[in-house]
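Pasting a structure here, questions to come.
Omission of a single protein chain aside, the complex is shown with its protein chains in their original locations.
Our next item is chain A:
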Amino acid sequence: MAVKRDRVPVREQDPKVRATNFEEVCLGYNEEEAVAEAERCLNCKKPMCVSGCPVNINIPAFIEQVKNRDFEKAAQIIAESSSLPAVCGRVCPQETQCEGKCILGIKGEPVAIGKLERFVADWAREHNIEPVPAKEKKGKKVAVIGSGPAGLTCAGDLAKMGYDVKIFEALHQAGGVLVYGIPEFRLPKDEVVAHEVENVKKLGVEIETNVIVGKTVTIDELLNEEGFDAVFIGSGAGLPKFMGIPGEQANGVFSANEFLTRNNLMKAFREDHDTPIYRGRKVAVVGGGNVAMDAARTALRLGAETHIVYRRSEAELPARVEEVHHAKEEGINFHLLTNPTEILVDDNGWVKGIRCIKMELGEPDASGRRRPIAVPGSEYEIEVDAVIMSLGTSPNPLISSTTEGLEVNKWKCIVADENNGATTKEGVYAGGDAVTGAATVILAMGAGKAAAAGIDEYLSK
């Protein structure tokens, strides 16, 4: 029975406390809270929420089981569509996806679908609900390149169908952006990410780390010498952009990828790990996406006074609303409608400040967002000792440049069929950020799923 009342609030670490630690900000629902929130769901006949979810999780059905307190059943329903629910429940931009379509959102607050999904996934983990490997083997081998959400999903699905799957990962640890990009305080690494990776392994998937496809081994070698029958490319979009403004080569200027990788993957924030990180006293982060919020909140936790510099207005911030809200609560300063023009450098080559210019919004551009235009004479300086560039990333050409017959578009994205992941090279499939450019976890998963089906069809011919 649906109950009419406000959304059950989720418990969070106090902003003052969490600004000094790397523990998870959002504490999630307990059983009572989850059931209470589930009771708000109307169990719609034509659930709009499902159409907002890129992998079409049967949302009303799993929420119904939460209401019934059959959390194991709820987990099974989610597992039919998603292999990384503990991740998606935490990082999906729900307000523009499932929750953005929820009928309750028209007049009031939508059902907290993401928080419920997270609750169910965490419950399943804590109660050791394990995936079941395929009973019958197909006797065919598939290589998966990259262990981000796209690769993990594709590998998991293929293994469930009975294929022998091996993931090749360039870094020393599996998980892609989930381990090197998204920080611990949003997505716990050992508890959540490592567990999801283990689950994929339990399905029989092998993971070989430290293999850079295109360098260590080529796709043609995998197909022709190592006996793989098909390949899936889920290599992401890891190449960082810089602005090209004066001073960008100074000491103290980092890409968000460098700063986050040092902290997350290499655990530089821990004294007992060898990788150094430059903490900075006053840090400017340039950009307004999730990556910028993550970099800023990480710098804050490492002890810096932190400023976000973004050239459009608050309404255009591409980051999730929840992340912006959390960043503000933690005391991050926002300089909106502001664009850097130069990084100021001292005599020894270190950052000493950032020169910015005020912007105003003009006519909408190709993306539909109003184009920012510089206001003449409005330049001013902010004194900082570190600048983190968070301007987006593009796919790494390492694979495309070493694979004959693999077509890429002008942004170096691999050309692949949206429906089944097929590329221009026979037996080679692709999906995720490598195809779309930097996007979201759930879209990468959706692409991994579609490609798994495409590969199955190809290999069943």
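Annotations for the structure displayed:
Heads up, the rule we're going with is that a contact is a pair of C-beta atoms (placed from the backbone, for glycine too) under 8 Å apart; a residue touches a chain by one contact, two chains touch by 3 or more; residues count from 1.
In this text, contacts and distances are computed from a predicted model.
One chain of this complex is left out of the view, and of "Ferredoxin--NADP+ reductase", "Sulfate transport system permease protein CysW", "Acyl carrier protein" or "Alpha-D-ribose 1-methylphosphonate 5-phosphate C-P lyase", the protein name its UniProt record gives is "Ferredoxin--NADP+ reductase". Considering the whole complex, the residue from A:396, A:423 or A:436 that touches the absent chain is A:396. Only one of A:51, A:224, A:275 or A:409 touches the chain withheld from this view, namely A:275. Only one of A:69, A:127 or A:215 touches the absent chain when the whole complex is considered: A:215.
Contacts to the hidden chain, counted on chain A, fall at residues 170-172, 180, 209-212, 215-217, 238-240, 242, 244, 248-249, 251, 254-255, 257-258, 261-262, 266-267, 271-278, 348-349, 396, 398.
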